[in-house]
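Every protein chain except one is present and positioned as in the full complex.
Just so it is clear, A, B and C label the chains in written order, and each chain counts residues from 1 on its own.
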Amino acid sequence: MTAAANLVAALHGPRDVRLETRAVPQLGERDVLVEVRSVGVCGSDVHYYEHGRIGSFVVEQPLVLGHEVSGVVVDRGPRAVKHAVGQRVALEPGVPCGRCSECRHGRYNLCTDVRFFATPPIDGAFARYVAIHEDYAFALPDELSDDAGALLEPLSVGIWACRKGGVGLGDRVLVTGAGPIGNLAVQVARAAGATTIVSADVNRDRLARAAEHGATGAIDVSERALTPDDGPFDVLLECTGAEALTSDAIRLLRPAGSAVLVGMGPGLEARFPIAAMQAREITLVGTFRYANTYAVAIALAAAGRVDLDGLVDAHFPLEEVDLALRAGRENPSLLKVVVGVNRNPRTG
Amino acid sequence: MTAAANLVAALHGPRDVRLETRAVPQLGERDVLVEVRSVGVCGSDVHYYEHGRIGSFVVEQPLVLGHEVSGVVVDRGPRAVKHAVGQRVALEPGVPCGRCSECRHGRYNLCTDVRFFATPPIDGAFARYVAIHEDYAFALPDELSDDAGALLEPLSVGIWACRKGGVGLGDRVLVTGAGPIGNLAVQVARAAGATTIVSADVNRDRLARAAEHGATGAIDVSERALTPDDGPFDVLLECTGAEALTSDAIRLLRPAGSAVLVGMGPGLEARFPIAAMQAREITLVGTFRYANTYAVAIALAAAGRVDLDGLVDAHFPLEEVDLALRAGRENPSLLKVVVGVNRNPRTG
Amino acid sequence: MTAAANLVAALHGPRDVRLETRAVPQLGERDVLVEVRSVGVCGSDVHYYEHGRIGSFVVEQPLVLGHEVSGVVVDRGPRAVKHAVGQRVALEPGVPCGRCSECRHGRYNLCTDVRFFATPPIDGAFARYVAIHEDYAFALPDELSDDAGALLEPLSVGIWACRKGGVGLGDRVLVTGAGPIGNLAVQVARAAGATTIVSADVNRDRLARAAEHGATGAIDVSERALTPDDGPFDVLLECTGAEALTSDAIRLLRPAGSAVLVGMGPGLEARFPIAAMQAREITLVGTFRYANTYAVAIALAAAGRVDLDGLVDAHFPLEEVDLALRAGRENPSLLKVVVGVNRNPRTG
Partner (left out) sequence: MTAAANLVAALHGPRDVRLETRAVPQLGERDVLVEVRSVGVCGSDVHYYEHGRIGSFVVEQPLVLGHEVSGVVVDRGPRAVKHAVGQRVALEPGVPCGRCSECRHGRYNLCTDVRFFATPPIDGAFARYVAIHEDYAFALPDELSDDAGALLEPLSVGIWACRKGGVGLGDRVLVTGAGPIGNLAVQVARAAGATTIVSADVNRDRLARAAEHGATGAIDVSERALTPDDGPFDVLLECTGAEALTSDAIRLLRPAGSAVLVGMGPGLEARFPIAAMQAREITLVGTFRYANTYAVAIALAAAGRVDLDGLVDAHFPLEEVDLALRAGRENPSLLKVVVGVNRNPRTG
């Protein structure tokens, strides 16, 4: 395969995305070149787009966003043997070093030398072509659409949350936040055997979507606060980053229950209900991305245990990435916006 | 409530079950008296019936069999407050001491002072009435039939197996044996998120039932042995006790996979493929009954994640317990036989 | 044995302890009557003494304090068979129900029906005699002094902290607070294989004691704050309840490290460094008393892996309980004060 040019959408500063033509990426020995098909828009993409930074990660040179990616292998490095040209793949967008202590312990999501798509200065996938080590491309079975392939990434976040919380058979799970991650957390909790799954959010449309995806209860926290009668829960999957809601939710956990922090709030610190946490021996655990989730994500999606396509509410072509990045803010009920690349715009 | 008489079916020796009238059980302070409705016939009941013993447990005085039990609360001890008279309940048939080291560690199934139904010299539930501590009676929700209430006991075995094996999202599970326990193990594995579930048995009818209950593959091991191409699996749930099949199955586990031994074979010792187990760091774990499963079992059944009624192939009245105990041997394709008590015979 | 009278020291209100004569406790069927020998003074005793309450636990009727107890069996209930009269014992001071969900799961420290010494309205052990279920009396080997027997209780807190934090071979552990609990946490961490154990406190005497007990480093946080160069640590055992110190300490944890909250601060809420906890996937876990620690505590003490007698700085007789309760406040360098009962005062 030879590709003369690689069209990308690069962020030059807040709300300044420009279409550019770059060289097609050079392939390392075991890299594959992937012609991109679907790229999901993540809240972090939107945050970079709005503010030009997330915390200490600052966009100092033009950055290609997008890290929820599926595509087709169109070329291979000289020692890449895992995927044939033509293979549809989903990309795990962070390639860790494989050698440090975190990697050796299987916690590669905490590798400090990871190269993660769309995290400065590593470019992401709002592009015609991206290259990645073949071990981080996963063959997509026919059951999965291109969009579903891209959404394996947020699905991985949901899997990781459930794993960290030990969600299992017969569990009662509270999921705060019913955006894409919250919706996926609901689905994964159900797939893991949870039988009571309550979704809490301020947006009725999102709550309705959570109910479609397996939530057995919904609480509109714009109308009323959580109360003890809403509980108890075995696990809290916190997907909002909202401080007060998180505290209220932790108080609903049963003795020895677990709270998993997925959502990120604006502050470096937050207040927690420490007396309740001590009296009930609550476990609180932070999460950062995920590890060893892609094979599981594919298995769940291919078996129909989770519904990824049902989260997608809008498509935009690569040429309209800025519209895609603004869509969610303009309509908060939109769950997931996907940028379709190398295909007919808007038809998915 | 006063009940003049308690009809029971007592085993006096191999193949010698006699209907007898005994006194209605006296109630301890926190006991409930339960009018029995459904009692499942377990392989252990059949073994006692055929041989008068199981290993070192010998029937030396008339023993009432039956430990898979549902019924209705009809009386309460003076300090029993948990269930109202009239409440439908399922019984967890083993009451541990609550004080020994095993109990304190939460492993109460290993309590050596447990009083377990139908284990000499403790009588079981082929009877009109049984008494039990109120904490071992679990309220049955309306969604569950009497039969389903009784089958929470073998369902508990399946839950325990999956828990011991750590079955979870996206797992590939091999279940050897497709009798009632194997069928339930298949169902629980599916409910826990397993996406590949292969059932292996010598009986085609049973394999077909496993497929109905969620098995994604079936191997008739009367026709061919397991081969490496059948694997790899993350977890083996072994429900046969067959030595050669177990060894073959263990060899199909992935590195660091787990084998859970549920089925019991005839011998005190068995051969295992130790070289493979060491090279791949396989974990092998024995199981004995279950602990902390009933609330989960009820949640799963009430949510429709498992199907218990679908396992029941025949009913007999209390007066025909001996027929019930012989039915499985006469027709190995029967999955579960239930003795219906205090209701119209054969109509369930 | 017959004992005419039971001298106790009862708290009637803040700073109002009175010596009283009560009846010797009646024995339940499996209770033992224990002639008390050593009772350690705990911070919670002091708090009740000073304030008449701890949070929602209010002293509304005269309360006997003291829950760190050793003594000698002098009588037995009719079915108590575990200990002979004359047996020296340490008492696990909380007797749980043994039947609830927490008890059945092995988390009996979270049993809401627990009867715990010196927690209103349950009397403690500043008394000549106490009664307890025989399974909560542990035979003291000859290697252990009466004082050591009493200090198995705070040792249990240290064991529980290390267990919750998963302290193990080669771990780097930060212990904030070098009071009795902090000192014991240091000792247990060392016994569990930790090789770097840094103690942080505001009191130089206490830091020196920690160093004697195995701390490999000491930080006087009255002189300087913790800095990144002090870390990283695998586990934090937080024994102060001080909000700012806890936050600083959490920031020193390695990725996927654990913080165990043992110390209790004044507030219901506290601020935590959530951004760091998420980015590094820190686990934070609350603790409440302990479960299944006494056999381990005895084994560690009898084997000389921990030094309990070395923590005891002062003795008072039962008649001077109020002095014992005030001693720590008057001299913050005192680690542990013990009330000696039924023996020569002040000679221990």
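One rule holds in what follows: a residue touches a chain if its C-beta (ideal position, glycine included) is under 8 Å from a C-beta of that chain, and two chains touch if they have at least 3 such contacts.
Model, not experiment: these values are computed from the prediction.
A.B. asks: Where the complex has a chain not shown, which of A:Thr21, A:Ser101 or A:Asn331 is the residue touching it?
C.D. replies: A:Ser101
A.B. asks: Just one of B:Leu261, B:Ala301 or B:Ala314 touches the chain that is missing; which is it?
C.D. replies: Spelled out, the listed residue whose C-beta touches the missing chain is B:Leu261.
A.B. asks: From the list B:Leu110, B:Ala131, B:Ala208 or B:Leu323, which touches the chain that is not on show?
C.D. replies: Final answer for the missing-chain contact: B:Leu110.
A.B. asks: Of C:Ala23, C:Leu268 or C:Ala295, which one is in contact with the hidden chain?
C.D. replies: Considering the complete complex, C:Ala295 is the one touching the chain left out.
A.B. asks: So that we can see where the missing chain sits, which residues of subunit B does it touch?
C.D. replies: 55, 102, 105, 107, 109-110, 164, 247, 255-256, 261, 264-265, 267-288
A.B. asks: Tell me which stretches of subunit C touch the chain missing from the display.
C.D. replies: 159, 162-163, 168-170, 188, 191-193, 195-196, 295-300, 302-303, 305
A.B. asks: Can you list, in ascending order, the subunit A residues touching the missing chain?
C.D. replies: 97-101, 103-108, 133, 135, 291-292, 295
In the analysis below, only the chains that are shown with their structure count from here on.
A.B. asks: How many Å are there between the centre of subunit B and the centre of subunit C, using C-alpha atoms for each centre?
C.D. replies: The mean C-alpha positions of subunit B and subunit C differ by 43 Å.
A.B. asks: So what's the Cα centroid distance for subunit A and subunit B, whole Å?
C.D. replies: Distance between chain centres: 41 Å.
A.B. asks: Among the residues of subunit A, which are close enough to touch at least two other chains?
C.D. replies: Within subunit A, no residue contacts more than one other chain.
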